[in-house]
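All protein chains but one are shown at their positions in the complex.
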Amino acid sequence: MDRYFKAEIKGNYKVNPTTAVISFSPKEGVQLPQPGQFYMIQVSKGIDPLLKRPLSIFSIKDQCIHLLYKIVGRGTECLSKLPLGETIELIGPLGIPYPTPNGEFIAIAGGTGVASIHGLIERFSQKAYLFYGARSVEELIMTDSIKNLSYQSFFSTDDGSYGIKGTVIDALDRVDNLTMDVYACGPHLMLSAVINWARQRGLRCYVSLEEYMACGVGACLSCVVRTNDGLKSVCKDGPVFNSEDIVW
Amino acid sequence: MDRYFKAEIKGNYKVNPTTAVISFSPKEGVQLPQPGQFYMIQVSKGIDPLLKRPLSIFSIKDQCIHLLYKIVGRGTECLSKLPLGETIELIGPLGIPYPTPNGEFIAIAGGTGVASIHGLIERFSQKAYLFYGARSVEELIMTDSIKNLSYQSFFSTDDGSYGIKGTVIDALDRVDNLTMDVYACGPHLMLSAVINWARQRGLRCYVSLEEYMACGVGACLSCVVRTNDGLKSVCKDGPVFNSEDIVW
Amino acid sequence: MVNLSVNICGITLKNPVMTASGTFGYGEEYSEFVDLNKLGAIVVKGISLKPKEGNPTPRIYETPCGMLNAIGLQNVGVEEFISKKLPFLRQYDTPVIVNFFGDSIEEFVETANALNNADGVSALELNVSCPNKAAGWSNFGTDEVLMSKVIIAVRRVVTKPLIVKLSPNVSDIKRMSVISQECGADAISLINTITGMSIDIKKRRPVLANNTGGLSGPAIKPIAVRMVWEACQVVRIPVIGMGGIMTAQDAIEFFIVGARAVAIGTANFVNPRATLDVISGLESFLINEGIQDINSLIGTLKLHERTTCN
Partner (left out) sequence: MVNLSVNICGITLKNPVMTASGTFGYGEEYSEFVDLNKLGAIVVKGISLKPKEGNPTPRIYETPCGMLNAIGLQNVGVEEFISKKLPFLRQYDTPVIVNFFGDSIEEFVETANALNNADGVSALELNVSCPNKAAGWSNFGTDEVLMSKVIIAVRRVVTKPLIVKLSPNVSDIKRMSVISQECGADAISLINTITGMSIDIKKRRPVLANNTGGLSGPAIKPIAVRMVWEACQVVRIPVIGMGGIMTAQDAIEFFIVGARAVAIGTANFVNPRATLDVISGLESFLINEGIQDINSLIGTLKLHERTTCN
């Protein structure tokens, strides 16, 4: 098992003006990633930016691993400029994946949280009731292919430019008989609301968290979150947690 | 006059494994460079490496300015990886050019000093007696086209792998009746020898110097050389000096 | 239109963006690239009583996201500065601040006196912090007693605004800031370069002929922001912040922690118009954020409450 490796960039294309997908082949013999896991990916060939960036498994298809990323700062900006054929370093797959759904499940994605959720519904396609929310239609990606992946899908935007006007919670509230396990990835505020929503209904809820990361392997202690069992590393003990374990 | 400008890279090709030529169009309305002048050229799109690098005018041809550079460190390494079409910043043309030769002249190039000397003989072609020395044939560039540019050309290599075995001084000593002005660019030791050689024969001698540079415009005082008239900036008062003015 | 004008110890600046001493020559060198009338102030290369030749070359070396310099304070001396360099600067409607230093307290005082009497000098910046001089000298900036003595001595002869430029090579920048204020500084500026060294591993020699040099550029920005923030917490006098500023965004960090003005140093070498780019970027930022006046951005840092568990 060799989770620190070099890979050639096989694709690095924008899916909208601020979001791109980067693709590479997994190394032979290396553990294949599971939905919910992530890679630490090199973003520049030099020493600035220095640290690798954490990106979730978006898709495993055509013998390639695909990571979807939003261009939000210096690191992702650099990443978006790396040409095809360039060789970059990766560490991964890292972290605890989503537990395998037993039967149908509710998948909730907010913003770029869709990257991780996409990895999940791609694997357990046709069992997912997807709720995918964003600020506006411009920030929703690949709605058609995502629709095809899931059994049912419900979109929401804050401004009503696509799907329901409102949050994913508003969308959830409109659907009856949602009594399956919940899987969610998105911004902190959304996750809090989702956890609340699930708790009220007595549903099991798994959430994928984000914290600033340096090492990705549990060594630097930069990415901690408080749990009932003390502080845990999001990179190693997560990023997926049972919502009941988290103390926010 | 606008000597700080952006230009698109029109060419960036290796002429041998450790030497490349980068090309760009001069900005409209900007002063055209003279042989002996140089540009401060951006080598990376980020902030590391930070400083621009000084490179001499190698050639002005096909509406383009060409700079020849040897890949010796972090900066020139980055430069060699910039793709065509990329826009980079330049400051220049900077510094005092070679004085216009009155009649025939002796042009002496050592190592990458050929960049600056090439700019000179290209402009005053057929008047140049060129002496071009390097460690070995692998380090000599474009010997054929350089031969064609000059009236006569004499090559020397330390190991005898091309031209005479020995230094440019050895080559100079083999030719009779060299009584013209001398123009030289190359490593410190070679320039010292050339200055000595010219002095013994009472020949006027212009040398182009190198010092580590930050600003290129005389502001930071990093590139000084001692002259009879006190310290001078190589970037602003040079890089070309009359050898009799320099106190080494 | 937003207001960019700030007041530093009685001098009104059109905007809070200056040049950092030693990185903008005597102004003239960059006048082709920058309309000097557009600058908040021009701070010129450090001046001494007699002309100085400085250190041997190499005087600079590039390091990760920064550079080392050991120019060694080469300058034309105060007499030639006043007769040859100042007349050019007087043409402009921009305050000129003269950075100066000496090898002894007497030299500091004599130079200060000459500059204080010179027409066209708006303020003096006392440089106690250049780390490139022979042993002992740099103590002016790191030894509290020596620093106090030189500030007090200079203050006695200087009627113009006096800015003290602090060294970052100290354990306690707050203390040095307070001492400067107590000894009579009208403002403080920081940070100067941080002493560093790089080695040519083939030759086993320092890359700089002076062995050590001062580190500047983006690499030091987090240290500079921290020190400026610390200084702003303890002094009443204005603080001029610098260290690694490349963009308006960088400058804004300094304003937020409390700097009344900023200076652009190494960035000038990379982009001769860096000062102007910072000024226009600052203006856009204020407009976008709906801030009318730069003065209402200054010192608006909200700290996180310390919630360390144990």
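Here the chain labels run A, B and C in written order, and each chain numbers its own residues starting at 1.
Just so we're on the same page, a contact is a pair of C-beta atoms (placed from the backbone, for glycine too) under 8 Å apart; a residue touches a chain by one contact, two chains touch by 3 or more.
Since we're looking at a predicted model, the values are computed, not measured.
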{"item": "Shown chains touched by the chain that is not drawn here", "value": "A, B, C"}
{"item": "From C:82, C:97, C:252 or C:276, residue that would touch the chain that is not displayed", "value": "C:252"}
{"item": "Given C:170, C:262, C:276 or C:294, the one touching the chain that is not displayed", "value": "C:170"}
{"item": "Residue ranges of subunit A at the interface with the undisplayed chain", "value": "1, 3-4, 47-52, 74-75, 89, 91, 211-225, 230-231, 236"}
{"item": "Residues of subunit C (touch criterion as defined above) contacting the omitted chain", "value": "50, 52-56, 63-66, 68, 72, 133-134, 142, 169-172, 194-199, 201, 203-206, 208-212, 215, 217-223, 225-226, 229, 244, 249, 252-253, 256-257, 285, 300-304, 306-310"}
{"item": "Residue numbers in subunit B that touch the chain omitted from display", "value": "47-48"}
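Note that in this section only the chains that are shown with their structure count from here on.
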{"item": "Path length in steps (a step moves to a chain that is touched) from subunit B to subunit C", "value": "1"}
{"item": "Greatest separation from subunit B - chain, by CA centre", "value": "A"}
{"item": "Mean-CA-position distance for subunit C and subunit B (Å)", "value": "36"}
{"item": "In subunit B, residues with contacts to at least two other chains", "value": "47-48"}
{"item": "Sequence positions of subunit C contacting 2 or more other chains", "value": "64-65"}
